[in-house]
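Just one protein chain is left out here, and the rest sit where they should.
So that you can tell them apart, the chains are marked A, B and C in the order they are listed, and the count of residues begins at 1 in each.
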Amino acid sequence: MKRYVLVRALYSVVTLWLLVTIIFGLVRLTGDPVAMKAEAGADPAYVAQLRHSWGLDQPLHRQYLGFVSRLLRGDFGHSFEKSLPVRDIYFERLPNSLKLGFAAFLFSLALGVPFGMLSALKVNSWWDSAGKMVALLGLSMPGFFVGLVLIIIFGIQLGWLPVLGKGPSAVVLGEPSTWITFWFRDWAHLVMPAFALGWYFSGAMLRITRSGMLDVLGSDYIKLVRLKGVPESVVVAKHALKNSLIPVLTFAGLNLLVMVNVAIVIEVIFNWPGVGQLLYDALSNRDFPMVQGVVLMSGLLIVVLNFTIDVLYGYVDPRIRLSR
Amino acid sequence: MVTLAFAILSALTLTCGIAWGQSAPSQARPILSGPLAKLAIKDAQVATSRGTPKGTLNIGLHFGIDPGWLDPLGYHGAALQFYYLVHDALIKPMPQGEFTYSLAERAEVSADFRRAAFRLRPGLRFQDGQLLTTADVKWTYENYRGLNFKYLQEKLEHIQVVDDRTIIFHFKEPFLDFLDLYNGSGSGIGWIVPRHYYERVGKDGFRARPMGAGPFKFVSQEAGVQVSVEAWDQYWRRAPGVKTINVKAIRDLAARMAGLETGELDVAYGMTGKLLQRVMADPKLRWNPNFTAPWHMVFPGYNEPSSPFHDQRVRQAVSLAINRAFLAKQETQGIAKPWGNWISHETRDALRGDGTDLPVPPYDPAKAKQLLAAAGYPNGFDFDWYVPFVPYFDMAERILNDLRAVGLRSKVQMLDAPAYMAQMSKGRKGFPGNRTIVQRIDPRPGGAKELIRLYAVCGGQASYICEPRIESLWAKHEASLDVAERDRLSREIQRVVIEGYYLVPIYLQPFVHAVTQKVLPEGEAVHRYWDTQNAPFPWPWEVWEVKG
Amino acid sequence: MASPLLEVHDVQKHFPIGGSLFGAKRALVKAVDGISFTIDTGETLGLVGESGCGKTTTSKLVLAAETPTAGRIEFEGRDVAQLKGPQRQDYRRKVQVVFQDPYSSLSPRMRVGDIIAEPVRAHERLSSADVRARVTELLELVGFRPDVARLFPHEFSGGQRQRLAIARALSTNARLVVLDEPVSALDVSIRAHIIALLESLQARLAVSYLFIAHDLAAVAHLSQRTAVMYLGKLVEVAESLELCARPLHPYTKALYAASLPSHPDEAREEIVLAGEVPSAIDPPRGCHFHPRCPFAMPRCLEQEPALVELSPGHRVACHLY
Partner (left out) sequence: MATIPIGADRTLAAVRAARRGYRVLRGLPIVPLAILALLAAVAVLAPVLAPHGKLDPVKPTREQCLAKYSTPDCPYVDNAPPFWAAGGRLDTPLGTDSLGRDELSRLMHGARISLIVALTGTLFAGAIGTLLGVLAGYMGRWWDEIIMRITDAWLTLPSLVFAILLSSVREPGLWNVVLILALVFWSRYSRAVRGEVLALRERDFVKLAEINGIGKLTIIWRHLIPNVMNTVMVLFSLQVGVAVIIEASLSFLGFGVPPPEPSWGLMMAQERESLMEGRWWLEVFPGACITMLVLSANMLGDWLRVHLDPQLRNR
């Protein structure tokens, strides 16, 4: 087991290193950020000074080594566009993304789990088809389309919901009380983006719930419970649901991260100041350190999560340990 | 525009109780010995009654906000408006003129342009209560690392601090542009940074929580999203009218529109384009065209004889083919003004392109076809790309439609902003081949000569024009110490550029902003906030008022 | 008879296992631990043993799918390990194999004709018409109509597939075919068909077989000689009839007891094996069979018996003799 964990850890490190290298290379292919900041007609001395202060005048391998060694010390560098340390900006935005992701996750649960249960209980029925349709529709409508329509209907025509960003409450790093109030305030701002994002994921939720339920309902254990004369509603509510929710919940952590990562379009549409919008801004400005930082942080989260899942599965199922 | 500004300001003087700064004895006392250059610096208005700040103003911008914009030492030519919130300069552009006294009460430049002197107002303080002295002015100059810093350092011989209020800059050679760079718009060096605070918190700390001598105290910011400031009622000129200002970055036009309609925003910028009609139709909104600069087209490869654009008749045909009136109608609901120069009417020394100095370019596709035929292209030709300024892609397509009608066919090359900027800054190499048209706009401070230096001479950073006639005129301009002769030469160059069709102007771009009813004063008088010449964004901020 | 077609000289094959990512290898599996046998042209050698005894490794060694750790395999007088380039290709052409599972040995996405022709195309430069003619010939040889060449394997039953596999094995005029339990996965009724087919093909083509099985009875029909394998070693080699009539090694006797007697009247010493095959990672000292042998003596615990020839062609490794 120790060896297995070690090997998995080594793989994760290699993956991260590759990720770092890919990002570093790709970002540098996207063009010259100095030209963006200095505009036409900037005086050459200033441009040179900017280039120097951003470390872009060094040969590529020096930039790379410097980048990696700073990373190892937890330093992501300074944003070109936002003039502050990347880490500070990222952690300022992360709570916003998590809030949106979490709300969207709740939406996807609220939509996916009941429909998933219904379609598992009544396979090939009208409910089954309707549920599948709702889920597939969520998967098939581009997020910006859903977002735009929502804004027009609920924001402009009906005027029920605010359309701009997350509202005034924000997490202030020095003040822990704001961390709590942040989660409970300005929920009206959250409704539309969370719905638009959550709908997309409800399809996956529905599928997992449905197949989990089907597996459990078909198991000997449930047959036994039924034989014992337990009423069907209790079978479903207490035994089947409980067991089939395990995969849904294990899936949840990953899903939440994926949501944080795919939310770019939604965040742009709703002007939600999350990590996605930050990345979009950074990309549109060739803000190398910011792009590197955000992508690496999201990659790091996924790698760590994958590692954890691998190790947990390794504990649960010894065969996996031997297979690789 | 200028006369209008004065009319409104005189009205203000009566209604709001703001008095024109009167010449005090100390202000008249000279600093430098010997003959002085004639300077056109306007006096500051200082409020007689200070008033109390109230209400909140929410402003929607169409771009992300860089915390670095609150640090004048790293100025790079964008978002000057933010300095007006937290910081103050010795002299700076104000509604009454491009050069207006602010922290300084007197400025002098010797006639040989080798010395410049300033005297500060008495009793100036930073927002933390510390005194603002000439030591801060000197320190700011020495530690400035933004645009043109090298130029400013190389010209400088030494800084002489006479006393806490008096400072003299000595230059190695005549420095004619000094005030253009020191007035707060050409560089950040004129904006005074508190040395004691900056040294204590460091660069990052200062950018995260800036502090200065301006009318508003920094409260909080979310990098790229929002900046909040609060009135500092100790500001020397007056107490700000608004208690709190939130500046928000909202890139999406529809979102800004929605923000105005739902009341989440009080002012929004860049309301040009598809939603302009809605802005105009909304009785709750007031809007203003706020013309910034003319659109123009350049022909990067025209200098090569093989280029079809080498022929002046072809370039003229391009100009004739554009239906400017219809374009203005489609793009801007008809408010854009077709214009005959590539330099804005608000720029110093500029030729007006509305028929007074230069004619409004006519629309004549038949003549365009004739010219093309005469140039050897009876059936027109395909050119490689049409590269529009980001993100005005619709406009580019409309212009291409016009060009296609006379036989000039091409595709839009849609670059994103950084790519476009990068190509522009590479000069001719940025647009390889010789069959490309680039569409550009540049509202730039510093007078017409800055735009000539940039766009019309061989060495210009973004210039595709290299004509011996212009070169010789420009050389004379650079050599001259006579301001009037310089102006004359600048105007002559503009005429050569336009009459040779080296640049084809289109129309003056309306950079429309919209204001809700919450912003005072009621009615159209609200536009007085934008009276500052050549500035797309309004300043100063302390004069703004909103309904509480 | 001239020199044998295949000679296996004291061949060993050891696999390292449990090596950590960084550390040294910890243990060896001695899958094949010094065996020798020969196969003549047109002859069938049966190789019998329980699963895990090293039969499959032996077949892989013969097929040159593995290289021996020690010892030598000679084919037509040449060391197989030394074969290079065209000679090695020639060996691959002349030595073919039929696997146990007919459902796994035919690629489901290839047409029968292509499956059979694959070795031909790989080894011989023939025009496509010649290839087709060869396929037709082979299909007829194993009892199909030529037009089945267009079909896919899933349209055939297990027995039919095994015949296709045989056709494929014979497609390049193989001299030796390794039959790796070719009938154990089939219904009993089909087995006889296949065995008969193999027999007739051998008669017609003078091909040699190495017939591997875990069941003595299956082997006895086809093979002239039979070798019995236990934990990587040969314990008894004899003419099939001789072995049948007079099994000497206790293990061979036990195997006979496990399979059906070939003549119901025949009375024989019955040995029932106890326990499992010991691990090849850590085989017992002395005679590998001693923990399960009813006749084990103290000597068996200490000393490994050598394979000695008791009568002409009948060799056995047991301290009893």
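List of remarks:
Keep in mind that, in the parts below, a contact is a pair of C-beta atoms (placed from the backbone, for glycine too) under 8 Å apart; a residue touches a chain by one contact, two chains touch by 3 or more.
In this text, all values refer to a predicted model and were calculated from it rather than measured experimentally.
For the chain excluded from display, the touched partners among the shown chains of the whole complex are A, B, C. Residue in contact with the omitted chain (choice from A:57, A:75, A:186 or A:215): A:215.
Considering the whole complex, the residue from C:155, C:187 or C:282 that touches the absent chain is C:155. In the complete complex, the residue from C:32, C:73 or C:106 that touches the missing chain is C:106.
One chain of the complex is left out; on chain C, the residues touching it are 63-65, 88-89, 92-93, 96-97, 99-101, 104-110, 114-115, 118-119, 122-123, 142-145, 148, 155, 160, 168, 193, 196-197, 200. Chain A residues in contact with the hidden partner, per the touch definition given at the top, are 11, 14-16, 18-19, 22-23, 26-27, 29-31, 132, 136-137, 139-145, 148-149, 152, 156, 207, 211, 214-215, 258, 261-262, 264-265, 268, 279-280, 283-284, 286, 291, 295, 298-299, 302-303, 306. With the whole complex as reference, residues 252-254, 257-258, 273-275, 277-278, 323, 326, 329-330, 391, 393-394, 397-398, 400-402, 404-405, 411-416, 418-419 of chain B touch the missing chain.
Please note the rule applied: only the chains that are shown with their structure count from here on.
Overall, the chain located most centrally, as judged by its C-alpha mean against the mean of all protein C-alpha atoms, is A. Centroid distances from chain B, each centroid being the mean of CA atoms, peak for C.
Mean C-alpha position of chain A lies 40 Å from that of chain B.
With centres taken as mean Cα positions, chain C sits 90 Å from chain B.
Between chain A and chain C the centroid-to-centroid distance comes to 57 Å (mean Cα coordinates, whole Å). By the touch rule above, chain A contacts chain B in their complex via residues 30-33, 35-43, 45-46, 49-50, 53, 78-79, 81-85, 88-89, 92-93, 148, 151, 155-156, 159, 162-165, 170, 172, 268-271, 273, 278, 281, 284-286. Chain B contributes residues 64, 66-68, 71, 74, 76-78, 145-151, 204, 207-208, 220, 222-226, 248, 250-252, 254-255, 258-259, 261-262, 264-265, 416-419, 421-422, 424-426, 442, 444, 450, 453-454, 460-462 to its touches with chain A in the complex.
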